[in-house]
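Here the complex is missing a single protein chain, while all its other protein chains stay put.
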Amino acid sequence: MTRRVRMGMVGGGPGAFIGAVHRMAARLDGKIDLVCGVFSSDPEKTRSMGKELGIPAERLYADYREMFERESQLSLGQRMDFVSIVTPNYLHYDIARLALASGFHVFCEKPVTTTAQEAVLLREETARSDRLFGVAFNYSAYPLVKHARHLVRSGKLGELRKVVVEYPQGWLAFPIEQEGQKQASWRTDPAKAGPAGCLGDIGTHAFHLAEYITGCSVTEVCADLTSHVQSRRVDDDVSVLLRFAGGARGILHASQVSIDEENGLSIRVYGTQGALEWHQEEPNTLILKWPDRPREIVRAGVNYSQRLCTEALAASRLPCGHPEGFIEAFANLYRAFADAILWREGELDNPPQLDFPTIEAGVRVMQCVEAVLVNAQASGGKWTRIT
Amino acid sequence: MTRRVRMGMVGGGPGAFIGAVHRMAARLDGKIDLVCGVFSSDPEKTRSMGKELGIPAERLYADYREMFERESQLSLGQRMDFVSIVTPNYLHYDIARLALASGFHVFCEKPVTTTAQEAVLLREETARSDRLFGVAFNYSAYPLVKHARHLVRSGKLGELRKVVVEYPQGWLAFPIEQEGQKQASWRTDPAKAGPAGCLGDIGTHAFHLAEYITGCSVTEVCADLTSHVQSRRVDDDVSVLLRFAGGARGILHASQVSIDEENGLSIRVYGTQGALEWHQEEPNTLILKWPDRPREIVRAGVNYSQRLCTEALAASRLPCGHPEGFIEAFANLYRAFADAILWREGELDNPPQLDFPTIEAGVRVMQCVEAVLVNAQASGGKWTRIT
Amino acid sequence: MTRRVRMGMVGGGPGAFIGAVHRMAARLDGKIDLVCGVFSSDPEKTRSMGKELGIPAERLYADYREMFERESQLSLGQRMDFVSIVTPNYLHYDIARLALASGFHVFCEKPVTTTAQEAVLLREETARSDRLFGVAFNYSAYPLVKHARHLVRSGKLGELRKVVVEYPQGWLAFPIEQEGQKQASWRTDPAKAGPAGCLGDIGTHAFHLAEYITGCSVTEVCADLTSHVQSRRVDDDVSVLLRFAGGARGILHASQVSIDEENGLSIRVYGTQGALEWHQEEPNTLILKWPDRPREIVRAGVNYSQRLCTEALAASRLPCGHPEGFIEAFANLYRAFADAILWREGELDNPPQLDFPTIEAGVRVMQCVEAVLVNAQASGGKWTRIT
Partner (left out) sequence: MTRRVRMGMVGGGPGAFIGAVHRMAARLDGKIDLVCGVFSSDPEKTRSMGKELGIPAERLYADYREMFERESQLSLGQRMDFVSIVTPNYLHYDIARLALASGFHVFCEKPVTTTAQEAVLLREETARSDRLFGVAFNYSAYPLVKHARHLVRSGKLGELRKVVVEYPQGWLAFPIEQEGQKQASWRTDPAKAGPAGCLGDIGTHAFHLAEYITGCSVTEVCADLTSHVQSRRVDDDVSVLLRFAGGARGILHASQVSIDEENGLSIRVYGTQGALEWHQEEPNTLILKWPDRPREIVRAGVNYSQRLCTEALAASRLPCGHPEGFIEAFANLYRAFADAILWREGELDNPPQLDFPTIEAGVRVMQCVEAVLVNAQASGGKWTRIT
């Protein structure tokens, strides 16, 4: 019997959104146990959340330093294997660095840091510590995103020409951070979210998705950032012209003030021989476009085996027509991360899919974020007026 | 800390489809532990599956009789609370009856039995034993199906006039049961599936969904059943005219030979004041139709609170635009069932949503199935020839 | 220079819906001139409508008898070639019969008559007169409907198994015939519309479309007709089980009380090798379904030449993505009918597409209508009650 991987968690207390998602994702495939945690800076909240989650009181800690220290002292067969970091952005760096230094693998929410420099330092620390570092770019874990990447890699689209990636949301169309909405408050506070608002929160997903599917790096950006809601201290709307290594051009736009848009991440990739289109809100459909035959609708599902690549099938749990969604994609990351841990320790017979974003992806995305911030501020001479 | 509910499982061994779904669904919310099982009639398969699932060897049993007997002897704090029955249909009745008689709650796959008579007997046994009996009509557990029911109940559509429910699939378009495909083999074998093929396998979901949303019973049916694939011994295509209590008319059609249809359950309900439409393959969208204003697109999600009924919100885990799917809906049944067990035992502070299909729904659907079978055989005089 | 074909019109006065459509359709391709007419039983209305249409006063007639007589007396190069009949149903038979007897070709709205017997008589009169008789089953004139028929005929779908054709509308959900709505009034008046309401008005289109695409005749029907709106004297909702020559089964349902449904004619055809789906409200898309490769989206358009059959291309005017709609499809009928007239007279160099529904289609559909009416009344023993 393969042992279960043991997870600790920092963050994800009452009122948090993404912590609960991480827990469901970690639970889904029965490979991971949540064994310890610091769910809040308030020990009382950690205690009650831990109790609800069935974690023994002695493994609920006052802060992450204590957790790493005390867990380190437990036996190998008891102590947590990795920590899942689901706090606001500004805490990621310190927690992750200490976790690595304490010998724990790290699975971290995006963006990994609030600056590119910190991301680079984390990459160095990861290498030094010989630990695994996964980043929760969960949208790239959908089966059909993997299939999209496979199609590009295998040359089905030819050489790439154009990439359109967008991520409209509407939940920050009003200044709800001033009404105490917890998610809005920290995400629009530069001290907690970092200097990038919408850009850091969801633009990062768009950058990662574009590079993940195309396998091409964004080499140049030209951007316009806006704060449409008065008094907001970070951008809430992002438009970027992209140039990719290899010659493709592109557009990335993201917004959190696009009313009634929910979580509209989508991407279109056009090459010299074909094109593809994928929408996160209908994740089980991938549209393929060809110059000389009808548009094709590829569908996710384990029984679609003659049509999907190995990675996409491995990322699927159900037959076609039985919709898998956000949690299942997220769970693919956790499963891959857990397998990677077990594989390192020789506990798996067969090499697993090890396809999850690492600190490398974390660094790349932070470099994109910083380039956009720089470009948006230096707008002199960039624009042409229409007379 | 609320205790976890303990589940045993009968069926769901290697090669099974729905057993794995039940396990993921039971796991998702962290309220249920799988503690024992008989996963196959082959003890070796039960052992290896149990090992993979981390179940102690002493709680892997040779057959369900042994399981019920041995589990009954365990202490109250140890023994399973309920059994999940995920075997082929013909075994449901015996297993469920013995489980009830042994004092266990039962969560059973549909159809609960292969005849209406057996279903009625199970209903009696359920009453006698004072146990809970849940049936896996999982499609009614989608948040927007609950909201649809709410809209009908609260009179928003007026009096109902027409119901169109359909369930096309294509996976049995070829005689794959003759090539040893395990799912196809037992589902097309009257000895294992019962006398109804497509009708029993998916027509049952369609009947349940129609009655669940409308709150109206089907009172009369007029049907045409066909086996399009030669040599197939059960129906693989079903068309039924429906009459509902209260005067609504309807159509139910289901098929397993409709090529490239995946799992196309959908329903449209028309009333005197409005109408609604829902598609299982895009479960997070509910379309509302009104005589005097634009069509509305209602979306699932916990942050859609001004718009969804309580039951729909309680059945949601994520904000709008973060797609929840088949497993999440299934998990709603397990969560409701687990809560019902805990509530009976006084272990919950607040009354939970107890919204899951019971043996009553199981009986109703089997009565519909039998009426369709009777009507389809007695076709004399039903048809008018076109000259 | 090919001469223009000359059309007369009976019906289509102020307040009429379909008459104006016929005129636009006849105009679109510049092959037909409207030269005379009786637009209303009220000569004043005919005069003002004729003036608006630029028809000389001397060719505006008091009634159709006068029109046929006076036009017959004009020179061959002047008199109308054919009459377009766009009156309420009950007038079709008399007008068409006299037109044929007077030597004019006839283009008639559906249903051609109010009884099958009259349709048969018209068929005989058509043969006797050696005139052309076109019927406005306009939906079969969409390019992709022609392509659908082509795919079935050429065996791409294999042997047919199932046909689902439906036609929901909602405009008669309320008793607007009692408020003087002109269209509603005559269409729900058995004396003017005939004994079939919804069945005659739109069920006829559904029957024609199903037989047109499949090339198979409906041989048996089993039906349920309803008048949901109290006081309505004809059916407003229709559900029919179908059996086709060759073994396919099917379902036809139509409704005029399905709130907020606009003009939702659609069809799905499933065979042993593939399937297709088409929706009138998105007429430029045809969905193809295959057992072993992704779903395909075929699109209408003249530049889609490697993919569409000759008839579909001939029925298209614009490149893909430039939507053609209802009027263009209707115009395809007029163009084909005009070409047929010219071809008979030797005025075309090349044989045209002569693909339009004739009196034969008119007869078939009326036979279907009558069979449904008979079956719906003789419901004894057809239904099975659910106990």
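In order of appearance the chains are A, B and C, and numbering begins at 1 in each one.
We take it that contacts are C-beta pairs under 8 Å (C-beta built on N, C-alpha and C of every residue); 3 or more make two chains touch, one makes a residue touch a chain.
Everything quoted here is computed from the prediction, not taken from an experiment.
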Write down which of A:Q178, A:T272 or A:T310 is the residue touching the left-out chain. A:T272
Chain not shown: contacting residue from C:E282, C:E345 or C:E360: C:E282
Just name the one of A:R233, A:R295 or A:R344 that touches the chain not displayed here. A:R295
Out of B:G77, B:P294 or B:P351, which is the one that touches the chain we can't see? B:P294
What is the set of chain C residues that contact the non-displayed chain in the whole complex? 1-2, 4, 17, 20-21, 23-24, 27-30, 51-54, 169, 171, 261-264, 280-284, 299, 301, 303, 317-328
Quickly run down the residues of chain B that touch the omitted chain. 288, 292-299, 306-307
Which chain A residues would touch the chain omitted from the figure, given the whole complex? 161-162, 164, 166, 170, 173-174, 217-224, 226, 228, 237, 239, 241, 243, 249-251, 253, 255, 257-261, 268, 270-275, 289-291, 295, 367-368, 371-372, 374-375, 378, 380-387
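Everything below uses one rule, namely that only the chains that are shown with their structure count from here on.
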As a test of understanding: of all chains, whose mean C-alpha position lies farthest from that of chain A? C
If more than half of the interface residue numbers appear on both sides, call it same; otherwise different. Which is it for chain A and chain C? same
Where chain A and chain B are represented by their mean Cα positions, the distance between them in whole Å: 34
Using CA atom averages as chain centres, what separation in Å is found between chain A and chain C? 55
Could you tell me which residues belong to chain C and also touch two or more other chains? 295
